[in-house]
Every structure is written in structure tokens, then in C-alpha cells.
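The complex is shown incomplete by one protein chain, all other protein chains being positioned as in the whole.
The letters A and B name the chains in turn, as written, and every chain counts its residues from 1.
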Amino acid sequence: MSKRRVIPGFGLSMGFTITYLSLIILIPLAALFLKAARLGAAEWWEILTSPRLIAAAKLTFGASAAAAAVSTVFGLLVTWVLVRYRFPGRRLLDAMVDLPFALPTAVAGITLTAIYAPNGWIGQYLEQWGIQAAYSPLGVFIALTFIGFPFVVRTLQPVMEDFGSEYEEAAATLGAGRWTIFWRVIFPMFIPALVTGFTLAFARAIGEYGSVIFISGNLPMQTEILPLLVVSKLEQFQYEAAAVIAAGMLIVSFVLLFFINLLQRRLNWQNR
Amino acid sequence: MSISIQSIRKTFGAYTALEDISLEVPNGSLTALLGPSGSGKTTLLRIVAGLDFADPGPGRIAFHDEDVSEISARKRGVGFVFQHYALFQHMTVAQNIAFGLSVLPAAQRPQKSEIRDRVLELLKLVRLEGLDKRRPHELSGGQRQRVALARALAIRPKVLLLDEPFGALDAQVRKDLRRWLRQFHDEIGLTTLFVTHDQEEALELSDQVVVMRNARIEQVGKPQNVYDHPRSPFVYEFLGNVNKLHEGKNVRYLRPHEIEVLFAAECNPATDLLARVHHLFSAGPIATLTVKLTDGQFLDVELSRKYLDELSLSIGDEVAVRLAEVTD
Partner (left out) sequence: MPHRSVTTESPWVRRLLIAAAFVVLSLFLLLPLAAVFAEAFRKGWEVFLASLHEEAAFSAIKLTLIAAGISVPLNTLFGVSAAWLVTKFRFRGRSLLLSLIDLPFAVSPVIAGLVWVLLFGAKGWFGPWLADHDIKIIFALPGIVIATVFVTFPFVARELIPLMETQGSDQEEAAVILGARGWQIFFRVTLPNIKWGLLYGVLLCNARAMGEFGAVSVVSGHIRGETNTLPLHIEVLYNEYQFSAAFACATLLAFLALVTLGMKTAVEQLTGHQSSNHK
């Protein structure tokens, strides 16, 4: 017997949602895994252990982790200032945080390159110090930090806003100083949100393409990222190889997504 | 129109919300579903409204002998006031009240002017004349509740259902609205069923109290009867203050006003117990006295302040307490 429901539209919304989800997301992704599965384990191994792929993976995961870490530190600072203090320009600062979400990645890519190129606004000074920012792994890191930054702020912000001052007051009545209160009372409560923000920024960075390819220089073995490798396999009509690399990236992303969901549940529970 | 509830069961997975509930709500009565949270009272109300469905089986809901179990909430014709009113935030008071009429199919929908007249009539009925252009967020809690009531009545419902009608209001507003709702009910005479967890509210307001606990009905009756003759220790404790006096293996339940306090010298050993005054509190005409019996048990006693002054007791004095006789 079908369960009776009071609010109408269950069948219609279920039918449309599932059909659309299947057509747009599930079937295409399944096709990708099927394509990758056509190759045997030996071919998988060969593709996944090729020096070029390993170099790209190292760069992608390394730069993504470093960028997410720096985003987390900056994110903590900016969120703290946004939530705790009242000062002129706060709303503007708050709105600015979302810029990397809203700015198309290609635009971010060319503008970051213009800034960090050897003759760019910042690049020329770095050049004097002997640091090459654009067309190097550092450039990849810069682009990924730009992209990941808002994830940390927007994950941490609601948690910090809900954080009542009674904990700090309690700690203070027990004789703790401001510095102790921050590290022993406040910071530990933000850790789940910080980890979630870090993971979101990291997951986004792994797949990032548009903002990176302009600034990175795209040299195989040196500044080539995984998504670019997928594209170059595709351009060489090596569909299976592209599918295998893509499938590997997706598995990593799904694991991260799963981890984020667990954390989010914990966060929700904590905030209740 | 009377409401007849027969053999209703409701489970959510392994949890039983209602266990074989049968209840008659007489035509024109004001009936309270009273119980602690989780007792199933709101679920029962929602099933009567058609917002939830009883488990398949023999259970049925009837309005004046017409089985409505299979009729959808949309067509069941009940007035329902939600605990937090569920007013449409973006509509004016008038639009809220008119909603039920304006969504009727064109053939049945009254003329615009008729709807307007009905809205004004209802606003007058709930004493909110002149507030028709306000929006819900511009109203006080008590006003919102009356808008919700007017909105529910606009469709000329067969019965009126209220979920914790005073739950979201301040203590003083509650008292005023309670009195008003009683008068209002007497004026319109619509069969009304309401849910509350407040025993005082249920006793003061209703013609019939239904005490619920753990998915079952504990007792049904007129407020006075249920209060004076509770059928179980739960009902005893739930309806007002009660002393539990252990007499050997038995427990005796006594309301504070069922105990008389006398000078120790007047003690009749056959019927009275000796005790010492432990605590005294009096505000208003009724005073509360806590006494400690010789065996260490405490009893709360209510007595008139005038009488307490006559006794002129202080803490530590010895007194005699006389317990009301067991009547049933």
C-alpha cells in the first residue's frame, strides 16, 4: 500500500528529480566508470604509475593541500575579524570573500597571471628576490589558494556566529587569560569546522582547471596538473586513459565528500 | 458536529504513538487532550485533521456519523489552529483569513465582495477590527492566534482543532485568552478539540478532559470528576499537586487541601498523625505548609491564610494533621 501524504506533489517531484538526476549526473558518471573499466588492471596500473601522471598527481595534491592549509589560516583570521569585530567596511569585506566563487575561473586565471608574471604588479618584486611565481608550481599554489579561500570562511562563519560568549566568560571566571581562553576553549571548538573548510577547499582545488592553466605554464612533469592531463589525453583521443585518470580523481573526490558529510553531521550535532 | 474516534492506532517504525484510541467528543463540547509531551495527543489531533494517517486497520474517524477517515485534509472541512499559527507571512491579515475562500474552484468561490464581508465579520468576531491590512509580523502573539482562529473559521469548518493554543504566549496573555476562548466557544458553539500539556488550562477551560499517557487514554471525564476521582496515580500526580503518603506497602495519594492541620493538643491518635512544621509560605489567601511526620515523610498542606494566622505557627512547632477519609 502506498503511504498517504498530506502535502501534494510527491510523485511529480520524485519522478522529475530522479529522472533529471539520472540523465544529467548518474548515467554520464556511470558511463565514465564503464569506459575506465574496459581496461584491465595491468593497463590501469600502467596509466596510473606513468611518471607524467605521478608528477601531475604530486603537484595537484601537494599544491592543493598547501593552498588549503594557507586558506585555512587566512580564513580563520578573516572570519574572526568579520564575526567578532564591528568596524567600518565590514560588510564590504564580507561581500569580498565570495569573489572567488563568483569570478569565472578563466578570468581569475588570466588576472592572477598578469599580477604574478615576471613583469606583473607583484611578480616584478618577487623576480627581484629571485622568486618565479607564474609558470611554476608556486603559481599553481597561488591560484588554488585564491579558489579555496571562501570555503574556509563560509564554513567557519556560521559556527563562530553561533558560538556564545558564555564559554569564554566561564573560562575567564575560572581564571584563564585571553590567550589561554583562545587556545584552550575557543580554538578546539572550531576544529571540526576548520577541518571541513580545509577539506572543501582541498577537494575543490584538486579538480580546479580554469584558474590554474594560465598561471601554471603547463609543462609536463613540472607544472602540469591532473585535470590538464585528462584534457591532453582527450586531445590525443586516448579516451580510456582519460577516463581512468578521471575515475581515479572522482574516487578521491567522493571519499573526501563522504568525509565532509560525516564532519558536517558532527558539526550540526555540535551546534544543536 | 460530534467527533467519534474508534480504535485508532499509529506507529512510527518501532515507536507506538497511539495504541488503540477510542474517544467520543460530544457535539458542541470543548474537549481538552491533556498529557505530557510524547503522550500522543498532538498525533491524535493531526489524525483527526487528516494531517497524519492512522495505521491501516479497523480504526476510523467520524464526524456526526459520517466516516471521514478516507477524506483528505483538503476536503475534510476542519478548522485547524497550529501551535505557532502558521500564518502566511507575506499576506495581510485579511488575505490570510480570506485564503480558504479564495482557493475554492471558481464555481464555488464566493464573490469578492462576499469574501470581504466574511473577512470583516470574522475580524469582528475575534475582535481585531481595523487590523485587516496588517501583516502577521506586525501583530502581538495573542493577535496572531486570533487571526489563525479567524482563518480557520472562514471555511465554516465542521469541527475546530487547536494544537497547544496558548503554548507560544506569555503567562498573562494566556490567562486572558483562555477566558476569551471559553466565551468565544460558548458563543459559536462549534465542537472543539484542543491539545495542551497544562493541566490548569485543561481543567479551567474544557467541558471534557481526556488525559493521555504513553500512547493511551488514561481517563476521560468532566474536569471536576477527573480531578476529584483520578483513576490512576499518574492522573493524580499530573492534575495538580499531590502528596504521596507511604503506609506500609501502600501508597496513599492526598491533595494538599485534603489535609487538615490542628494544634498538637487536639490530636486524636485514632485518626491524626503528629508532625512538625518544616516550612511556611503564604502569598494571597491560600497558604502552603510543609510538615514533617514523625516517620520522616513530608506532607504539603494547603489551608486558608486566615486559619493559618489563627494557628500562629512557626517553624519547628508540633502539630497534628488529619487526613481526609478515603471516599472510594
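Worth a mention:
One rule holds in what follows: a residue touches a chain if its C-beta (ideal position, glycine included) is under 8 Å from a C-beta of that chain, and two chains touch if they have at least 3 such contacts.
It should be emphasised that the depicted structure is a prediction, and the values quoted were computed from it without experimental measurement.
For the chain missing from the display, the contacting residue among B:100, B:142, B:165 or B:223 is B:100, taking the whole complex into account. Across A:112, A:194 or A:263, the single residue that touches the chain missing here is A:112.
Across the entire complex, the residue among A:47, A:63, A:230 or A:263 in touch with the chain not shown is A:230.
Of the listed residues A:47, A:66 or A:82, the one in contact with the hidden chain in the full complex is A:82. Only one residue in the set A:72, A:136, A:157 or A:216 touches the chain that does not appear here, and it is A:157. Although one chain is hidden here, its contacts on chain A can still be listed: residues 5-10, 12-14, 16-17, 20-21, 24-29, 31-32, 35, 74, 77-78, 80-82, 84-85, 87, 89, 91, 93-112, 114-115, 121-122, 145-146, 149-151, 154-155, 157-158, 161, 165, 168-169, 172, 178, 181, 200, 203-204, 206-210, 214, 226-228, 230-231, 234, 237, 239, 242-243, 246, 249-250, 253-254, 256-257, 261. Where chain B meets the chain that is not shown, the touching residues are 49-51, 72-76, 78-80, 82, 84, 86-91, 99-100, 103-104, 151-152, 154-155.
We adopt the following convention: only the chains that are shown with their structure count from here on.
Chain A and chain B have CA centres that are 54 Å apart.
Against chain B, in their complex, chain A makes its touches with residues 1, 3-4, 6. Note for the complex: chain B touches chain A at residues 50-53, 56, 72-73.
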